[in-house]
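Would you mind keeping the following structure in view while I ask a few things?
A single protein chain has been omitted from the complex, and every remaining protein chain is retained in its original position.
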Amino acid sequence: MSEFATVTVTVNGTEHQRLVEARMLLSDFLRHELGLTGTHVGCEHGVCGTCTVLLDGESVRSCLMFAVQADGHQVTTVEGLGTIEEMHPLQQAFQEAHGLQCGYCTPGFLMTLLPFLEQNPDPTEEEIREAISGNLCRCTGYQKIVEAAKLAVDKMAAEG
Amino acid sequence: MDVRTAKKKFIGQRITRNEDPRLLTGQALFVDDVHLPDMLHAAFLRSDYAHARILSIDTSTARERTGVVAVYSAEDMGDFWQEGPLLVPPPTSVEGAIFHKRGQIPLAKDKVRHAGEPIAVVIAHSRYMAEDALADILVEFEPIDPVINLERALGSDAPLVHDDLESNLAAHVVQEKGNYEEAKAKADLVISRRFNIDRGAAAAMENRGVVASWDDKAQELTMWDTTQAPIPIRNGTAAMLGLSEHQVRVIAPFVGGGFGPKIMMFQPEEVLVPWVAIKLNRPIKWIEDRRENFLATTQERSQVHDSEIALTRDGRILGVKDIFIHDTGAYDPYGMTVPLNTQCHAMGTYDVPNFYTEVKMAFTNKMIVTPVRGAGRPQGIYVIERLLDLATKELGLDPIEIRKRNFIPPDKFPYEHNIIDQAFTPLILDSGNYQPLIEKAAAMIDYEHFINEEQPKLRAEGKYAGIGIVAFIETTGVGPYEGARITVGASGQVNVVTGVGTQGQGHFTSFAQIVADQLGVEVRDIHVVTGDTAQFHWGTGTFASRGAVVAGNAINAAAGNVRAKILKLGSKLLNVPEEELELAEGQVRVADLPEQSISLGELAVIANPLRGTVDPGTEPGLESTDYFGPQYGATAAGVHAMILEVDPETMMVEIKRYVTVEDCGTVLNPLILEGQIQGGVSMGIGNAFYEQLVYDEDTGQLLNASFMDYLIARSTDMPPRIEMGHQETPSPLNPLGSKGAGEAGAIPVPALFAQALENALADYNLEILETPLSPNRLFELLHKKEN
Partner (left out) sequence: MKLQGEYKFDGPRDVVWDLVRDPDVLAKALPGTQSLEKVDENTYEGKMNVRIGPVAGLFSGKLVVSNEVPPESYTLNVEGKGGPGFGKGGGDVQLIDQGDGTTLMTYQGELQVGGTIANVGQRLIETVANSMAKQAFESLNRSLQARLIGEAEGVEVEYQAPSELEFASGVAKDIVGQLFSPEYKNVWITLVVAAVALLIGYALGKSESS
């Protein structure tokens, strides 16, 4: 018999309350309970980083968390970053630099880079590569992701 | 200048992609994002044994579990259970070819033939519940000794993977050009070696998945599938389920990377999910998890080669002989595509007058082998490039010189090799110019300077730095055909529909560029649809680096037809001869008199009257459907060069510089091409030095079925920059002059690593005859040498 628990969590500024199985992963909760399918699942064992979201502003792997662990916390997913009409400078940079191909790993990279760039507004290329070394991409070879991050540095500085 | 073409040129421009905003903001639909009311979830029970007889399957307890709606094993499938089809026929045109077809089966019946083979499927209210129920299913196995090693597989005492065959020989094909033995007799130098090549996974970030929904009232089936071939899936699924093609719609939405395995069709899960959806009259979703992906998604590369090269004293190739065993895994539904590619690439970029190639394909108790980026080409290139490198050591030539002496000269194209390729056409290299490629690569990486100055300096500092440079061809753009339909809408937006799918290669943009050039419409106003059989249902799929070439040319043809219609109607309405009209900025207008213009949207409405009459033979609107099928595949080529440093204690490798010079004919979008090459190189680096699927020889277990133990290249494993040079030798085989480039990045890398490592560790006089390598394997090789 599985146990149930109530989860109250604020996602992208909106509070949600759901009764879910205690063992439900945060990634499944976001994707299937809340319908926020922008966060993707790549491995479910915490290596690929595709499922990265922000928990109280820090990057975490949502596949390694249970939804109940997010109870009372703030979660930000890629849907909270920008819209098609108004993309965040980081998203714009990715488009300009061709930092994505199939786009599956991309939300994970965005949610890893966002706090990194906010806390390190002038990183070296080596620091950028180090920061994203926990995110796997099979399509791009990372070069244009690094270029996108560098471009984002300028765009985010311009935004102030 | 032809005033009828658009003023602005879009092909060849670095245009950012149409599809990005949707992907970047989490608004793109992938298969697992599909959510339907009353949807149920599937989980598969997979064999823990690599080889065993099934004595009994007991699903009764699983059925009782709360939340479980149904459980099916082979017995429950009744007549629907059948061996899967042969997707690629064998090369019957080759004399003496032997081929034993054994298709994949949907659920194991009397026997399991690889670890991970599906035995039963549970349908439940959630994936969590379905997985719980898997533990309730009791299967009694009688383990059999598994067949893993290739030579042992073909040995007389090996257990049989397929009991109705006499041995584990799945196929045997011999191809010849000229007479190798005669050539060998005249040679000054003959080098023979055995090369061992092992398996790697495609490991796309998105695992496979299928959602199927049956509408009983409309009698229609809709499937969302992470496939690279939606149209054949639709046709085959309809046939299997006794439906007409028009009752089945297959959608390949955004797909998170294909790389080959998603072209494999009628995989067990793909066949079962729609069947269950109809049986239960409920939508069914199955999403693969990463462990399943490692076990049960197709893989590639394992072969054992006994190869030989015969040369003259000054390094001219007289002949090549390559006898190899190819591992097809437990079944062979994909025919001989992969080993045929190997055969066709074992002569590389070179003018080889005599060639003997013999492949024995072996069944083993491992997952089946079907194309993975490169699709057998890397193995062929590895053989020829390694043989040449070994020859340089004996002959005292350098790697660049020996290659230059053997390149097919530009005036010998189209160059016929007299053997047949994966598309069953004779291997003809349509065009190419190889010498400038290697000269450019050598110049870009400062080859001479490194060998003469930098390397000795680093060696004196105790650093082991090495350089490598290799050349390769890639057969691309193969037939049979693709098609497209182009329609100008009332708003002026142009709609393009084609049958191929997209897995990240930018079709929504590169295809739009082709149309933009013909119709003078901005790329952002061209809407491309791929992978939906309801919109377009003729074609085969995305594979063999053919999307841009074959679908691209079909699109070009259809766009040309629409342009002709626009000009004809525009000429009539503007009362001006067609030669004086131009298409630009979404309008048809008189050149030099822009006030005399009609927008394409207006023209489209006029071309589709609601009342009145039309002349006989008129087609409504501004629309055209057209197809393109090449005579044979175009051959791209390239050279990669690399400088690396090896730490002699840890054997860790740091790539200092990486250079590619690519010739893929006309380039549609350089930004997208760069991405493809960089991505291909990262996969090649993984293939060469970090990735290997390790099957235990005694138990047949896959020992590294997770990213913890199967190492994909990360951002910190890549060189600081991949420097890309370019050359365009247009292909005469299609109007756009283009060749494919999707797999090129990955093909030469294992051969390149071998040469560069041997060069770095020259003091040890290493001979690298295998791939993949790894730090510990390199350590073993070095220590074997020392003792």
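Note that the chains take the letters A and B in the order they are written out, and that residue 1 is the start of every chain.
Criterion: a contact is a pair of C-beta atoms (placed from the backbone, for glycine too) under 8 Å apart; a residue touches a chain by one contact, two chains touch by 3 or more.
Because the structure is predicted, anything quoted here is derived from the model rather than measured.
S.K.: Out of all the chains shown, which come into contact with the hidden one?
M.R.: When the full complex is considered, the omitted chain touches B.
S.K.: For the chain not shown, which residue from B:L24, B:A42, B:V71 or B:A115 touches it across the whole complex?
M.R.: Of the candidates B:L24, B:A42, B:V71 or B:A115, B:A115 is in touch with the missing chain.
S.K.: Among B:V523, B:A705 or B:L781, which one touches the chain that has been omitted from the display?
M.R.: Only one of B:V523, B:A705 or B:L781 touches the chain omitted from view, namely B:A705.
S.K.: Which of B:L134, B:I368 or B:V478 touches the chain that is not shown?
M.R.: Of these options, the touching residue for the absent chain is B:L134.
S.K.: Pick out which of B:E75, B:D647, B:D696 or B:E780 touches the chain that's been left out of the picture.
M.R.: Spelled out, the listed residue whose C-beta touches the missing chain is B:D696.
S.K.: Just checking the interface: what residues of subunit B touch the absent partner chain?
M.R.: That gives, for subunit B, the contact residues 48-50, 115, 134-135, 291, 294-295, 696, 698-699, 701-706, 708-709.
Simple rule for what comes next: only the chains that are shown with their structure count from here on.
S.K.: Please name which positions on subunit B make contact with subunit A in the complex.
M.R.: 16-17, 19-30, 32-33, 35, 128, 202-207, 254-257, 259, 289-290, 503-506, 671-672, 674-676, 678-683, 706-708, 712-716, 718, 720-722, 745
S.K.: Within the complex, which stretch of subunit A touches subunit B?
M.R.: Result: residues 2, 21, 23-24, 31-32, 35-45, 47-48, 50, 77-79, 81-84, 87, 91, 94-96, 98, 100-107, 110, 125, 129-130, 132-146 of subunit A touch subunit B.
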